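The complex is shown incomplete by one protein chain, all other protein chains being positioned as in the whole.
The block that comes next holds chain A.
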Amino acid sequence: MKINNSLLNFVNGMLVTLPSSKTLTLSWNFGSMLGMVLVFQIVTGTFLAFYYTPDSLMAFSTVQYIMYEVNFGWIFRIFHFNGASLFFIFLYLHIFKGLFFMSYRLKKVWMSGLTIYLLVMMEAFMGYVLVWAQMSFWAAVVITSLLSVIPIWGPTIVTWIWSGFGVTGATLKFFFVLHFLLPWAILVIVLGHLIFLHSTGSTSSLYCHGDYDKVCFSPEYIGKDAYNIIVWLVFIVLSLVYPFNLGDAEMFIEADPMMSPVHIVPEWYFLFAYAILRAIPNKVLGVIALLMSIVTFYFFALVNNYSSCLTKLNKFLVFLFIISSVILSWLGQCMVEDPFTILSPLFSVIYFALAYLLLFIFATSKFLFK
């Protein structure tokens, strides 16, 4: 199908005529699902922004105003904050699928994807703070304070982000502006992610990217991606039945800068990183470990290996890595007491050991078949 319009031609090349391997399973729906969730979050978030006021004295009340007074405002808010969880569910599935199929061989795709992941984490964190409830306020205090470990400029950066000498209404406005703007940057990077991906085509379940025996993206994969609608409907039902199950009770108490919650816990999607942060008593090393828990995956793009993959061993190690991440996430919400103070460092070590073992095997396996 040829169209004499450059923009439509571009869309046509992305969604209709794109040559796609026949062997893409349902695991390849995760990416398209993420695109849909991003658009959904932008739409619901924009609706919420109409009614929200980023002021420390009014923020919590305006959130409740949305819940109690705005016509069906509650449904938009329920979808928006549960949509963040849906985003992370598919983000992690997408990353694990990438690790399973060694998708890091598509370097630009992998690195842009990791960048999107980091930005989405920032976005979710800032959105969490906007509620201005007890847990979100104290999460802002804890997380922004981490930046003080940056040598020389750390304290200045923290003061700059706080827009003062503590987390205040000025910080809230800072976060609101970024929370509003960042999704558009993410959208642009997602577009880049897609362009990089489509220059070679997806990694197939045969671990190949070659141009052989392909089909057009439409109608085959449009039909397959339509399965996402079922997941959407299930998500909507679960959000309506259990809207607050993934949140914390402290999110319903207005922020009080004079009284911290007994037990500060982030949202479930940050728990693995939080467990790694808490596992190391030294603040600087803890922050470095936290950062490395994600940055480590950038290193995969530095290795060139297109000739051999130990697929079974790789899958097995990724499976272990998933288990260790789940256990770390659970440890992240446990109290700081025995045996968790021992288990957290142990599983942090296992997390990094598995990640670097994956990298090591990927880097060295090509020498086995020379």
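In this section, a residue touches a chain if its C-beta (ideal position, glycine included) is under 8 Å from a C-beta of that chain, and two chains touch if they have at least 3 such contacts; residues count from 1.
Everything below uses one rule, namely that contacts and distances are computed from a predicted model.
Considering only "Cytochrome c domain-containing protein", "Large ribosomal subunit protein mL43", "Serine/threonine-protein phosphatase" or "Histidine-containing phosphotransfer protein", the record for the omitted chain gives "Cytochrome c domain-containing protein", by its UniProt protein name. Residue in contact with the omitted chain (choice from A:194, A:208 or A:334): A:334.
When the whole complex is considered, the residue among A:188, A:233 or A:349 that touches the unshown chain is A:233. Only one of A:188, A:206 or A:249 touches the chain withheld from this view, namely A:249.
Note that of A:9, A:32, A:64 or A:341, the residue touching the chain absent from this view is A:64.
Take chain A: the residues that touch the chain left off the picture are 22, 64, 67-68, 74-75, 78, 215, 219-220, 223-224, 226-227, 229-230, 233-234, 236-237, 240-244, 249-250, 252-253, 262, 312, 316, 319-320, 323-324, 326-327, 330, 334-335, 339-340, 343.
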